[in-house]
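Of the protein chains in this complex, all but one are displayed in their positions.
When the chains are written out, they are named A and B in that same order, and each has its own residue count from 1.
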Amino acid sequence: MSDKKKSLTVFKSDRHEDVAAIFASALIVVVVLVYMAFIVPSVGIKASQDGKLVEIFVTEGTDVKKGDKLYSLEVVKKKWVNNVMEEKVAVESFTAKANGKVLKISGKPGDALKKGKQTIVVLEHEKGTLP
Amino acid sequence: MEDKGLFGKILAIVPGLAVMIGTLYVLRVYVEPWMKDAVVFGSKGWLVQVLSLNYILLSILTGMFYRNILFGGKIPAWAEEGFRTTRLFIKTGVIMLGSLYTFDKLLKVGGVAITLIVAFVFGTAIFVLWLGKRLGADRSVTATMAAACGVCGVSAAVATAPGVRAKPVDLALSIATILGFGIMTMFVSPFVGKMLSLSDYQFGAWVGTGILNSGQVLATCLAFNPNFAPGTAVAYGEIWNVVRVLCIPFVVFFITAWYWKGEADAEHVSLGSILASKFPIFVLGFIGMTALSSLHIIGAEGSETLHLMRDVMAWVFGIGLVGLGAYIDVREIKAAGGTPLRIGLIAGVSKYVIAMIIILAFIPKEGAF
Partner (left out) sequence: MKSPMKSPMKSSATTPMKLLLALDDGPGARRAVDEAIRIAREKGATLDALFVIDATWDVFTGHDWLSGCNSRIGFLEYMQGLEEKAAAESARAFLERRGDVPGELLTAPGDVVDVIREHAARGYDLLVLSSPFTRGLEVMRDAVTRLTRDAPCDVLLVRAAPE
């Protein structure tokens, strides 16, 4: 089949394409993990959902351990209960995902935050941990 | 074909790939934010909220625009090799979706997904075999359409065709029918889902069960809710999709066995050889990714690491979807007709509507995770 090679570009068959996709995804995962664990010195932690900043539990220079509370957010929680969408306002605390040190506090209580937009806390994490 | 060597092959990919990446960049960075703020019919964000025109659908639509209008119906030679990486990107995205689950979450939903899919896959296949006979369709057309309507659309037709000696014209018409139906449901389903206030769980389960072409399930879920996170439509739809893909070899075996049973020169059909040649290996990557997630190796839920990973996943998918759109030729879909179209419409609409009824009756709005 003269055009067989051309038909699947760099891959000889779908089997090769499947294996290449497995390698590509593994490579992406490794790059992201190495980047976050060893290359990025600090991360700006942003709100994971829209809400109002209620309290910041840490101060600049504080050492934090994985699981320590960083800040709390007043959010509207939406949940289906008995096939009805229930909305209630709740205050949720968010914790550190890795050991590290607080470099900067950017938010202040009362700030209205948009998901993934404003930085609340800048955290320097220990090398080799995933913030 | 001249052998360009590895470097030459990689170089040939660059122009088309640059178009795909550049397109997604413009859509995500400029177009989607503009659409979120645009006021249409006096409502801010109407285009995104009502028409579900988020970057996922925009990627596909732009790809279709390139192919059908800008390129005049054919991907030009300079972009061809780059656009051929489409499948690699989407498969990579699908494997990475495995990171949204842990095995216990998969087990919670897996039972429901397997029950619904097995019932719908074999129910539809048997219905189409009966319908084909009623309509006096050729046995190879009936067999191809039974596989296509039953399980994964075009992939199932492609997997079944050689085994049932499908004819090129019938195959072309079958593929156009399935693709056309898939594209239509991709744009209609998010609208219907929002109109009926379906939850992410119900929507994922519905489109995962009811859409003919599995290739459109993830895009439809992402059109409904573009977030990649546990508990979103794509997280549920993907479980359904994986179960469907795993069903392909079994459906091919069932249909091929049916076909040869009615032929004079019967051929021996073995499930083992079908599994060996049709098993979708990339699903193993998906399971591997779920294993990493279950072992908490890829970052905690809510971490910036997972946030970045999901952002990369969204880009990988988006790039693939621009390419996917460029493989959709509207002329070819418009040419669909004949018996495959009749079978496809009857089976497709029935499956879509019955799946909706079953979901509304038996699947709660509360997600399993």
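Simple rule for what comes next: a residue touches a chain if its C-beta (ideal position, glycine included) is under 8 Å from a C-beta of that chain, and two chains touch if they have at least 3 such contacts.
Predicted model, so just to flag it, every value in this text is computed and none were measured.
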Chains shown that the absent chain touches, full complex: A, B
Residue of B:L27, B:L97, B:A176 or B:V251 in touch with the missing chain, whole complex considered: B:A176
Touch criterion as defined above, residue of B:C152, B:L198 or B:I363 at the omitted chain: B:C152
Hidden partner chain, touching residue among B:I21, B:V50, B:I287 or B:A335: B:A335
Touching residue (missing chain; options B:L47, B:V109, B:M309 or B:L324): B:L324
Sole contact to the chain not displayed, among B:G82, B:G237 or B:P280: B:P280
In chain A, positions touching the absent partner: 1-4, 6-8, 12-15, 17-18
Residue numbers in chain B that touch the chain omitted from display: 73-75, 83-84, 86-87, 90-91, 152, 154-155, 158-159, 161-162, 167-169, 171-173, 175-176, 179, 214-215, 245, 248, 276-283, 320, 324, 327-329, 331-332, 335
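Throughout what follows, only the chains that are shown with their structure count from here on.
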Where chain A and chain B are represented by their mean Cα positions, the distance between them in whole Å: 27
Parts of chain B lying in touch with chain A, wherever the complex brings them together: 1, 6, 9-10, 13, 81, 84-85, 87-88, 91-92, 94-96, 99, 197, 199, 280-282, 284-285, 288-289, 292, 297-300, 302-305, 307-309, 312, 316, 364-367
Chain A to chain B touching residues, read off their complex: 2-3, 5-6, 8-11, 15, 17-22, 24-26, 28-29, 32-33, 35-37, 43, 45, 48, 79-81, 83-85, 94, 97-98, 116, 130-131
